[in-house]
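One protein chain is absent from this view; the other protein chains keep their places.
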Amino acid sequence: MILTTNIQSYSINFHDDESIIRAKQLNIYYSGKLTVENFNLQVPKNKITALIGPSGCGKSSVIRSFNRMNDIIPGFSLEGEVIYKGKNIYSSREDPVRIRRQIGMVFQKPNPFPKSIYENVAFGARINKYQGNLDELVESSLIQAALWDEVKDKLKESAYALSGGQQQRLCIARAIAVSPDLLLMDEPASALDPVATLKIEELMWELKDKYTIVVVTHNMQQASRVSDYTAFMSLDREKIEDRIGVLVEFDETKKLFTNPKLKETEDYITGRFG
Amino acid sequence: MIAEKKISTETNQYKENISRRNRTEKIFNVILLISVLFGLLMLTVLIIDIAVEGYAWVRPELFENYHSRKPENAGMKSAIAGSIIVIFMTGLFSFPVGVGAAIYLEEYAPKNRLTDFINLNINNLAGVPSIVYGMLGLVVFGRMFGLFSIDSWFVKLFNIPIESGATGGWKFFLFDIPWLEIHLPFGRSMVAGALTMSLLILPVVIIASREAIRAVPPSIREGGYALGTTKWHVISTLVLPIAIPGILTGMILSLSRAIGETAPLIIMGAFTYVPFLPKTVWDQFTVIPIQIYNWITLPQTEYRVHLAGAGILVLLFILFLMNGIAIYLRKKFEIKW
Partner (left out) sequence: MLRNLSKTSIFSFYNPQRVRNIRERIIAIILFGCGIFSILVTIGIIVSLFSEAIGFFLRPEVNLFTFLTGTNWNPLASQISPENFGVRPLIRGTLMIAVISGSIALPLGLGSAIFLSEYASDRLRSILKPLLELLAGIPTVVYGYFALSFVTPLLKRVLEDQLGIHVSFFNAFSAAVVVGIMIIPNVASISEDAMRAVPRSLREGAYALGATKFEVSTKVVVPAALSGIVSAFIIGISRAIGETMAVTIAAGATPRMTLNPLDGVQTMTAFIVQVSFGDAPAGSINGQSIFAVGATLFMMTFVMNIISASILKRFREVYE
């Protein structure tokens, strides 16, 4: 591990075969306005990386850039690279549709389709022409999402009959069903009650073996509970009115929370701001 | 390392078919574009067709003459007069009731079953075919259920002086004022026609006015109430002035629809051949679309292709003008909150 230090940010690096996706000098613009500046991050494989920071600092924008979901927002533009499996996903030769199958996303508010539970999980597999046994795939995805026991008798019922927490686990099952390598989770538990939240956190631990997870969260306790590595973003202090998000510190979670390298990080963790 | 192996074997299970799906995507794009453009293409063809056939016949004769057996002398003077008068009266009748109903529904109506029923009813009326309104007009306004025919029980009971004949009925002067002449039943007059058309456009007027009133932010009303004044005062001095442009736009658009309507007026008794200008609102009449229809049904090409085309050009021009005014009004008085 190499240490990169400058007075404004601190970040650990990984070797290329240790990281699954890498953001390189990312600048994100919405309708011409710079909202995230010079974001550099290497996401380690098979670990849970949390992305924390005050609201409005660009966390969601960053992970949405990882699977090119920002493409569907009019006015979005980006400078820099996002390297995934050795290739820059923003190069014109890459097809966003293919990338999105390989990188799964779970959203803040559960968004199951108005279809049956079975069809929700099978949806991604169907459009990507899954060659194997669909029933087995649905079952295995629901097992991995810790939802199978609760729904195995009602697979044909509407997904909307499930509770919020169950719907979110369904969305996770749906994302897993297309065998992504990387799972992006944008505040997956913020719309859920504490019991459901705990279930989601446990699920993340179980999924860590097979998938790499990046989770955006507002909840610092959740980040410290669940993640192996944490990246802290905030608004650029120098140009505070411009509201530009930057990466402040990226380190092992334990180290970041007990011994933050930057004062800004410490202030945020101890609740002095944000 | 083990995790990586597992991922790559699973990836092979997805045929993905990206290039085929992208091709489907492109084809679909084209199909959709064709769907949209088809209607517009037809619109263009329609206008060109009419312009080509009718343009040469839009001459002063079209506006100065009545319909005649000789195409070169035919015009639609009486139809134009009829249309103008009927539309004017339609606006007069439908505006108060329509706006009143809109104000009631937006500002006064409680959330109960009756209000739901009224709403449902208005939406239903908007979907009733226009020909049915013509039949309604015929019975209720034109003939008045036969109450004023010579042998009706009503006439016998009250000993009403009825004139016989086609334009018969009870003619009297309201409050004995000489120029407030009333004919009952309304018969085949412009009054009956205007009332019929008012009922036809009423649902649309109500719906459009409601939207205009709804667009006024609640804070305006609250400000008025907070100053301590009555409900009607708030509505009439604060809400309505802001809503009026939207209401007027809706009104003009509804009238522009009415001016193109043919069937209801035919059913309720408008004539096709009216070789004179109406002198009073109780006179027989015809309107532009009926005149156009009449020409379309005549065998000679001069009528059914050229004069009809010319008449349509005039009608479309009037519509274009009215819609243009409505849109201009909307843009000019649009307040951006």
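Think of it as A and B in the order they're written, each chain with its own count starting at 1.
Criterion: contacts are C-beta pairs under 8 Å (C-beta built on N, C-alpha and C of every residue); 3 or more make two chains touch, one makes a residue touch a chain.
Predicted, not measured: the structure shown is a model, and the values here were computed from it.
Interchain touches from the omitted chain, evaluated on the whole complex, reach A, B. Across A:R98, A:H218 or A:K255, the single residue that touches the chain missing here is A:R98.
Taking the complete complex into account, B:F117 is the one of B:F63, B:F88, B:F117 or B:F154 that touches the chain left out. Although one chain is not drawn, the whole complex shows that of B:L147, B:L277, B:L298 or B:L316 it is B:L316 that touches it.
Set against the missing chain, the residues A:I20, A:L41 or A:M69 yield one that touches it, A:M69. Think of the hidden chain as still there; on chain A it touches residues 67, 69, 72, 74, 97-102, 104-105, 107, 109, 111-115, 123-124, 127-128, 171, 174-175, 178. Summarising the interface, chain B meets the missing chain with residues 21-22, 24-25, 28-29, 31-36, 38-40, 42-43, 45-46, 49-50, 53, 96-98, 100-101, 103-105, 107-109, 117-118, 120-125, 127-136, 138-140, 143, 145-146, 199, 202-203, 206, 230-232, 256-257, 260-263, 266-267, 269, 272, 289, 292-293, 296-297, 304-305, 308-309, 312, 315-316, 319, 323.
Everything below uses one rule, namely that only the chains that are shown with their structure count from here on.
Taking the mean of the C-alpha atoms as each chain's centre, chain A and chain B sit 55 Å apart.
Residues of chain A touching chain B in their complex: 45-46, 95, 97-98, 101-102, 125, 127-132, 178-179, 181, 209-210. Within the complex, the chain B residues that touch chain A are 3, 6-7, 10-11, 13-18, 21-22.
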